[in-house]
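Only one protein chain is missing; all other protein chains are in place.
The block that comes next holds chain A.
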Amino acid sequence: MNASVPIKHTQAESDLIGRFEAAKGVLTGSVAVTALREAAVSQIRDKGLPHRRVEEYKYTDLRAFMKSAAPLAAAADESAVKAILGGQDAFGGLERYRIVVANGAFLPGLSDVEALASEGVSVTSLTGELAGEHGAQLLASPKSAANDGVLALNTAFVQGGVVVKVKEGAEVSRPVELVHVAASAGAQVSRNKIYVAKGAKLRLLETFAGETGAGELNIVFDYDVADTASLVATRLIVGQSDTARLITSIATIGAQTEFKSLGFIAGPRFIRNQQFINFAGENSNAGIYGVTMARDEDLADQTLIVDHAVPHCNSREFFKTVLDGRAKGVYQGRINVAPHAQKTDGEMMTQALLLSEDAEMANKPELEIFADDVICAHGATSGQIDEDLLFYLRARGIPEDEARTLLVLAFLAEAIEEYGEDDVTEGLEARVRDWLAGH
């Protein structure tokens, strides 16, 4: 027998273990859910937070970054939530429905529950479902990341979230914004399950508002897209925050489905946006897009695993990163093609634009192919602004700052345009401009 040597816990790890003990009464769920939570906290106790010697976290050392862990946020005060929602508007005048999760809990009173019901969409609280007989299924891990440390943190501490069900054939007429509001300081941990039934169509907007103080933000979106359904998920992670932003997508997509996502990141000090996408049915398409901007000492990580587990599916992964100052960008993307997943078509590209000498990009595109009749490609580039392009614009009277802005916008626009959700992405140019202007 190997006697495992207990690790020496960091302050954050001790805090997390203490937090779990303190919050036991609040962290609800069935017996099976409680067992999953216990197992997850044991993983943290035994292995610690994910760190650079874990391959998936080589460039994104959460253990070194997280100096301490604040307690979980208490239940949100509705008036505080309203004030925050009134003060921010991620999508401007875009007509949309809204679902509000604040301090980790669903707030039906501030959500368009009835209007959504009339469109064939039901929204319930995850907390209630966790207590039910299928509660544990809601916390299932993706096969490609069974022991992921960020997911373990989520499972251990998940406070709540929503279960959204779009019924068969329902084509929701407006985008649905699922907004997470931090109404007071503290860690905010939520998980959301989104079912899109056969033939249904949903466009989801995922936004985050408010400040978590010293607490981390850990949110999971778990999509289940049935045969012939369509889901488009646009995620906006913007604004400054000093603690870790840990966001995970899990997608299981059926046959003949369309799945698209855009992860737009501008501002946070430390962000891990990870996606685990699994093709479970044939003849489906997935388009995964990313736009990342980071400056100062920021770290921005877009991690992605696409599992082509069945034949005849197409996936396109296209990521753009702009770095300034001493920022560090990370792209880890892997396409897995199972032995029988013939006729897979996968095309992955990651491109970085470095605006300073000290910025750093880790580009790691990977293909793991076990089938012999597939088309798969990957590419990675890192470069600076092309001086010839800059000169051409300036020779036409465009001042240097504006010319640089135009070229950065042009660089990012390639991914945004290919994503092709013009009404939703309309306001992103202004956000890029804001970011470039230092806001």
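As a convention for this text, a residue touches a chain if its C-beta (ideal position, glycine included) is under 8 Å from a C-beta of that chain, and two chains touch if they have at least 3 such contacts; residues count from 1.
Quick note on the criterion: contacts and distances are computed from a predicted model.
From the set "3-oxoacid CoA-transferase subunit A", "ABC transporter permease", "Fe-S cluster assembly ATP-binding protein" or "Multisubunit sodium/proton antiporter MrpB subunit", the protein name that UniProt assigns to the chain left out of the figure is "Fe-S cluster assembly ATP-binding protein". Residue A:400 is the one among A:77, A:297, A:400 or A:423 that touches the chain not shown.
For chain A, the residues touching the absent chain in the complete assembly are 388-389, 391-400, 402-403, 406-407, 409-414, 417.
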